[in-house]
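Inspection log for the structure reproduced underneath, given as structure tokens.
Removed from the display is one protein chain of the complex; every other protein chain stays in position.
The first chain written gets the first letter, and so on, giving A, B and C; residue counts start at 1 in each chain.
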Amino acid sequence: MDKNQSTGLLFELSHPARRTHRLPKCDVPTENPLPASALAEEPPPLPEVGEMDLIRHFVNLSTRNMSIDTNFYPLGSCTMKYNPKRHERLALHPGMTDLHPLQSDESCQGMLEILWELQNILAEIAGLDGVSLQPAAGAQGELTALLVAAAYFRDKGENRSRVLIPDSAHGTNPASAALAGFDTVSVKSNKRGLVDLDDLRSKLDERAAVFMITNPNTLGLFDDQIATITDLLHQKGALVYLDGANMNAILGVTRPGDFGADMMHYNVHKTFTGPHGAGGPGAGPIAVRKQLVPFLPAPLVARSGEGFYLDYDRPKSIGRVRSFFGNVGILLRGWLYIRTLGPKGLREVSENAVLNANYLLSRVKGVYEVPHGERCMHEFVACARAFKRDRKISAMDIGKRLLDFGFHAPTVYFPLVVPEALMIEPTETESKETLDAFADALIRICGEDADFLHEAPHELSLSRPDEVKAAKEPVLRWKP
Amino acid sequence: MDKNQSTGLLFELSHPARRTHRLPKCDVPTENPLPASALAEEPPPLPEVGEMDLIRHFVNLSTRNMSIDTNFYPLGSCTMKYNPKRHERLALHPGMTDLHPLQSDESCQGMLEILWELQNILAEIAGLDGVSLQPAAGAQGELTALLVAAAYFRDKGENRSRVLIPDSAHGTNPASAALAGFDTVSVKSNKRGLVDLDDLRSKLDERAAVFMITNPNTLGLFDDQIATITDLLHQKGALVYLDGANMNAILGVTRPGDFGADMMHYNVHKTFTGPHGAGGPGAGPIAVRKQLVPFLPAPLVARSGEGFYLDYDRPKSIGRVRSFFGNVGILLRGWLYIRTLGPKGLREVSENAVLNANYLLSRVKGVYEVPHGERCMHEFVACARAFKRDRKISAMDIGKRLLDFGFHAPTVYFPLVVPEALMIEPTETESKETLDAFADALIRICGEDADFLHEAPHELSLSRPDEVKAAKEPVLRWKP
Amino acid sequence: MSYVLNTPEDQRAMLAAIGVSSLEELFSKIPPSLRLNRPLQVPESLSEIELTTHVYQLAGRNRPAYDAVCFLGGGAYDHFIPAAVDAIAGRSEFYTAYTPYQPEASQGSLQAFFEFQTLICQLTGLDVANASLYEGGSGVAEAVLMALSIRPKRHKVLIAESVHPEYRQTLATYTANLELHIQTLPTPDGFLDPDALKKAIDGQTLCVVAQHPNFFGCLEDPESLAKITHDAGALFIASFDPISLGLLKRPGQYGADIAVAEGQSLGNTMSYGGPYLGLLACREEYVRKMPGRLVGETVDRNGRRCWVLTLQTREQHIRREKATSNICTNQGLMALRATVYLAALGPQGLKETAELCTRKAHYAAERLAQLPGVRLRFDRPFFKEFTLQVDAAVPDLLSGLLDKGYHAGLHLGRWYPELEKCLSVAVTEKRTRAEIDGLVSALACWRENMCNGMPGTQARSNRMEQGIHG
Partner (left out) sequence: MSYVLNTPEDQRAMLAAIGVSSLEELFSKIPPSLRLNRPLQVPESLSEIELTTHVYQLAGRNRPAYDAVCFLGGGAYDHFIPAAVDAIAGRSEFYTAYTPYQPEASQGSLQAFFEFQTLICQLTGLDVANASLYEGGSGVAEAVLMALSIRPKRHKVLIAESVHPEYRQTLATYTANLELHIQTLPTPDGFLDPDALKKAIDGQTLCVVAQHPNFFGCLEDPESLAKITHDAGALFIASFDPISLGLLKRPGQYGADIAVAEGQSLGNTMSYGGPYLGLLACREEYVRKMPGRLVGETVDRNGRRCWVLTLQTREQHIRREKATSNICTNQGLMALRATVYLAALGPQGLKETAELCTRKAHYAAERLAQLPGVRLRFDRPFFKEFTLQVDAAVPDLLSGLLDKGYHAGLHLGRWYPELEKCLSVAVTEKRTRAEIDGLVSALACWRENMCNGMPGTQARSNRMEQGIHG
């Protein structure tokens, strides 16, 4: 239905002397005493919009998004599962949202209890010893852990300059390693899509500080060489980092600490269903092994006879990677989720995430090439190489066409090790009916006319944007 | 965008053993002691739906509505103005929603203060003496006031059996009069669209209990004979009832009590912007003149030295027209609105409601026939008679076609005194830009091809439903 | 501040287009003598910041159920509302839409209301349900008026005294000027004795109205009542508690011709009395006598399934004084909430909710009745609500327990003089054993103080006590 009203840019809706928010009269006598030299002649040239137009603008814009609440969203590596409504109600309780980050410990014991419990729970799920809830997202978790590793080796007087990363890794891994001051070394994947042990061995020496592995990896495969790998690294005195973006596959089934990881991050906004907010916020807490705990950022939540408190007294700490405690609003949702699921529920999540992915795989693998194997964990990577070669149908074409069926596209062209990749993660909160409808669409699409697919999407109000133009002549803001 | 996922009927989404809400284990030892004879073999055959499907179902259904927050909605007589978001935040404060209707006065002084203040404010705006907040909607307000009138005359020992109602009145007026046990007498409108005084005189005698007038009336006209009319009735010892559905035109400009009305109802969900909720809830408080106050339903909110209390001690009261206090949630929103506007704001509302209507009238009257006059109050009634006669284009065709432009249709075929009526009420919360866009659409439409218009709407996912089939073979529920 | 978007310039431009010189001139049709030439005497405008502070302060002067544990019932109950219900009811497109007069632009609400009607049929075991009435009390009145239009020759209405007093009062008010004789049948033992009904009923009887479970929470014997009623050729109108139908037989099963209910329990907040919703369902044959809106299924011109308002010839905007009812605006949003609620619970969830209420209520009754000076007034099976008789002044007791943090119950003497020493206690699935035990010891300790002549806080004169009796 036509929902175009007031959907021009805010700046085009602007009309002098309109406004939405009005302030009370000033109830103190004091006049504004600021020196003229510090003042601007007039306030910033923000748009002037009335409340009816403002609300219609954003409500109508919202309907131009696909989202979990409206569409199946099998975006690989992003774990787009249902975001429970109870989380929004409870995490938005003013007793939680209306707390100042620097108010005294005595005045937020309820909040501290939750965060303390979450630290312990995340340590248990990881099979590791210490947790910092500070990082704002997975990438910042990676950075934080690598800084912890650097401090650890510095403290031991070891000078290790390299971080090894499989070529199938997510881009944040090498980016974080570089940011933390390490040289990055790429490790090949073998035919099975797993770490190529020979290549790893060949690149592994005492310069190695950390090996960052994603397991299950971005191909949706659990690397069954993991014990060998972690042994190799530990023998060389290096640490193993687990990129926990795929924890949804192994909750309560196996623990990173148990298979040899020394550090890891969680993506609370994936595994523990923090809503993605069209880009964020997230929360990327990290868990580490005992010897690394002293180096974690401060503060941690601690408990004494008198109650819970923020422990800043951590002399070996790397310091902090952000101001204030962390993305508490998302941590709260993660805690609410875990408290709702309990031990049985957490395992159910992974069992059904893996079940749904394998079911979908079994439905499409006859039609789509799935380079790496019969079986997958919580996601799998299909490959449109053959369609591309024979009929010029790209992964992008298929993804765009899926939009016409009311399904969000899978992650395309990632991981880089698979050409024309379609990375599909259904998550555990989707029904068999939805998976079947999606499989039917995938199968139907690859039989459709190539030119028709090149023009997809057809049912949306928008056709494909010119991305080249956007990058060549960037228009990054509205101008009068 | 395709938002069809999970939009089949709930019953079609149902899948054995699925469910959304789960309950805690029972924490008391007591077993269920109810006699088997009273129990059903199994619970009602409700659908079984999982939470992801449930949410998608309703979220996606919602996008198939037009609404104030998404579309201009000039539905005549319904005052579809902006519903302020602050009202939702504040009226949903648990300190308001979590109150039991029968809890003691001492435990809800804050609520009682608001309701007491609202009673007084509504009396002032009406220019009348007493207010009951009990009626659930305008129609129930009408009924309540008529029952009050009946009790008043009974108390005076007068036996008056008739209620006089202009032919331009809303259907609830005669329906309420009949329900209250009166005979209804219809009074003609004159060429000017106002009450035909001669017809009124001819039907007016001592059998007359009440004259129900809507002023401004449903044609959007203020009846300038109102003083004469109310005198006529008062001379005959009858009462004048004002249908307050159109109060949005006269707030702070003129008061029903001042122009001779003895009773009236408000539609808080119109004039004072209670959200319509796709059909309700509303609130239809009534205001009455001094001599009628003793007969108002009980309780009223009263104040004593000790605070506010519900006064049930009203021996002459008609009793009650519903259980509990009233539609408090909507009354709260009305109070929030009035407290936000203040005296100046209330008058601004009517000034701009009338301005917007007259501006729209000035834009379309060259093209559309507007039988009753150059000028209007908060709404006006255009007439497609000529189009119908010359080109078979009906008011319905025009209304349906407007949907294609993203505008809700005006009220059509009401009032009954105007053939092919299009009743247009823009309200004060719309911008000149929106009014211009709407006028442009109206003007463009009446120039379009007739067959094309008969098939309208064209842009929506649905074409015109077969209403005859719906009424001939009614299907009022899903069946397995 | 008035949410008006017109700026002074806009206004000038618009006035010019209209051809008038001032806003005042737009009101020229209103005789000057009738105009208000002073500002309204209402409080000055508050900004959102001030309004917010003010409301928070006022809310602070209330004692909501989350602040004092709520054992109040009597037709409105502190049931739990899943967050999903609020999330859906908070969708702009639902709550800011008007009645679905334009089906092409209202399929969201129309489908939801069609689902609502179906759910109420499934719940009651009856054939058709409307798209909501105002609430439970006027629902009873509408049902009796509906019965009257089905049996226009009969004029006697029999109603059990165990029906909610405010429902009975509403019925009396609605019918004050109609040729109906309403006779209330006493229920001294907490339920309507079928033999008493047998004696009272006759060929003039239009309908019999009973509530099951009734106002005291006790179970009636609806099958017998229905049979007796039908034998006399009258209609049986049952007022029910939707939650109880997770366990109890459905109105359609025990022979109700028309079933009505207060729908608040189905996902609606208590909100000090409203907005709630009235449920009304009946047998197929009476559909054209029904009050209120009905949504029906049909197809569009391309044969696509869709929904519309139908059978509108029953309604006031078509039929005017001959309409089956005067209702126009109904309780649509509450009906949507009930729809989401019932879909969220499903059969199992509704059953477990009803079971938890019953078991916890009986646990509370047992524990309380063990206290000295406290006993169960009625020896009759009950659902989630029961009547206690105490050896103290009930208003003082309630006020004393409120100070201890409990909304302990309702004083029945308000409506039933003979129950002056009785209070009604309701227990929902939300109440925990700890809260119930807390109430028990609070009551015990308050009574002790009483007996030892050290009264707890005296009840501030609670004017509810002067309440009229239904």
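Details
In this text, contacts are C-beta pairs under 8 Å (C-beta built on N, C-alpha and C of every residue); 3 or more make two chains touch, one makes a residue touch a chain.
Because the structure is predicted, anything quoted here is derived from the model rather than measured.
Every shown chain that the unseen chain touches in the whole complex is listed here: A, B, C.
Between the chain not shown and the residues B:85, B:365 or B:391, the one that touches is B:85. Only one of A:54, A:195 or A:264 touches the absent chain when the whole complex is considered: A:54. Residue positions on subunit C in contact with the hidden chain: 48-49, 52-53, 56, 66, 80, 82-83, 87, 90-92, 429-430, 432, in rising order.
By the touch rule set out above, subunit B reaches the unshown chain at residues 1, 15-18, 21-24, 50-53, 55, 59, 84-86, 88-90.
Everything below uses one rule, namely that only the chains that are shown with their structure count from here on.
Annotation: 48 Å between the Cα-based centres of subunit A and subunit B. Taking each chain's centre as the average of its CA atoms, subunit B and subunit C sit 20 Å apart. Of all residues in subunit C, those touching 2 or more other chains are 1, 3, 5, 10, 46, 48, 82, 84, 87, 92, 105, listed in ascending order.
Counting partners per residue, subunit A has 1, 15, 50-53, 55, 59, 84-85 as the residues that reach two or more other chains.
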